[in-house]
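Down below is the structure, laid out as structure tokens.
One chain of protein is taken out of this complex; the other chains stay put.
For chain A:
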Amino acid sequence: MRGKGAAALAGLLGTALVLTACGGGSSDGGSDSGGASGKGPFTFVTGKDNSGTMPYIADEWNKAHPDEKVTIKQQSDSADQQLSDLQQHFQSKDANYDVVTVDVVWTAEFAAKGWLVPLKDDYAIDQAALLPATVDAATYNGTQYAAPYASDGGLLYYRKDLVKKAPTTWDELIADCDGKTTKGTIKGSKPGCYAGQLAKYEGLTVNAAEAINATGGTIVSEDGKSSTVDSAQATTGLDFLVNGFKDGYIPKEALGFKETESLNAFSAGQLMFMRNWPYAAAILSGDSSKVADKYGIAPLPGPDGHGASSLGGHSVAISQYSDTKGSALEFLKFMQSEEVQRNDLTVGTLAPVLSSLYTDEALVKKFTYLPDLLKSIESAVPRPVTPFYPAVTQAIQTNAYAAMQGDTTTAEALKNMAAAINSAAAGG
């Protein structure tokens, strides 16, 4: 009786283990097979098409390439699920995942696992017309592995009815808030001063990295194998966020803010300054916004002069296991072509990677934030390019969050951050 009960329990609980047993396997080296010759129909795997740009891409490509038709496979719209779907298919060497969309922060890991075709020699693509930061983010160990097609950079949204001119430095921002905002918590009729995406999730890595990069600090070394974050510059940078909570210019609610929450607070008139992505502009101008005609957009502020944005965005890459690498390469070039880039912006409000579009008169008229976004992306620093990104981002989030909450000093947090990143790189 007791034994049977134990066995049944074991079975029940075993399902917890099943979770991790799925998708085992191993990675391959980085060897390349064959030239850019394989032609034929292929599959393009990408995240859920929230921007509605994929039908245009499929139609245009298929019209021009009737013998090499593309099939678009959409994944879920959660980045975590997209990542594990790609990992599983790469681990099983799936030849049907020919071209895949890669988030900027996954590039290094995928490249180091040998899953992506390096874009050199037969696969070289001319990237001269692109914004350099986007190409850097798709580069690992000196080799480009993915072709950027959508970029993203942080912007400062400010209340132009409360300040005449957007602040360019952190000190100006804090001074602008003086007397016009409430300290510590959002309450009453006055707005809070500043907020970004400071909940403990990927957004915090973005915001913390921006603060650290703005002061000239770095998080990982060039090769991505060790940490450089335990520095005086990084301390000054992170202190902008930490002191925000201490001195009250960041309301404590911001510790729970992701993109949507910060946007909601700003659009309800509860914030004077907000850091967010370009997509926020469309929503702030919409009907439900209380600040539709009261907000302005500027590049992010920094310690002295404009700050550094973290780079967001997506690239397309060719799977090492694809049989149609030739067609795939042409498709990569097509994704970076001006017509697709233009459509991505006008239909899907995706930030283009082609620098020429940012000064295109017709586009600037429609998307007035383009010049500021260009500044933001030009000064953007990729988030740590490291094959251990999942562990590195955990190290950054955990320690930056602890410092913002006042559980530890900034210096101690950065020391732990560095140790945790080094440990991750050593295989922990």
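The rule we apply is simple: a residue touches a chain if its C-beta (ideal position, glycine included) is under 8 Å from a C-beta of that chain, and two chains touch if they have at least 3 such contacts; residues count from 1.
The rule we apply is simple: contacts and distances are computed from a predicted model.
Only one of "Cysteine desulfurase", "NADH-quinone oxidoreductase subunit J", "Alpha-amylase" or "Sugar ABC transporter permease" fits the UniProt record of the hidden chain, and that name is "Sugar ABC transporter permease". Residue in contact with the omitted chain (choice from A:155, A:281, A:308 or A:395): A:395.
Summary of contacts with the chain left out: across A:226, A:243, A:346 or A:409, the touching residue is A:226.
Considering A:217, A:278 or A:387, the position touching the chain not shown turns out to be A:387 (whole complex). If you put the hidden chain back, the residue from A:74, A:218 or A:423 that touches it is A:423. Summarising the interface, chain A meets the missing chain with residues 1-2, 5-6, 9-24, 26-27, 29-30, 80, 83-84, 112-114, 140-141, 185-187, 199-201, 223, 225-226, 252-253, 255-256, 387-388, 390-391, 394-399, 401-402, 408, 416-417, 419-428.
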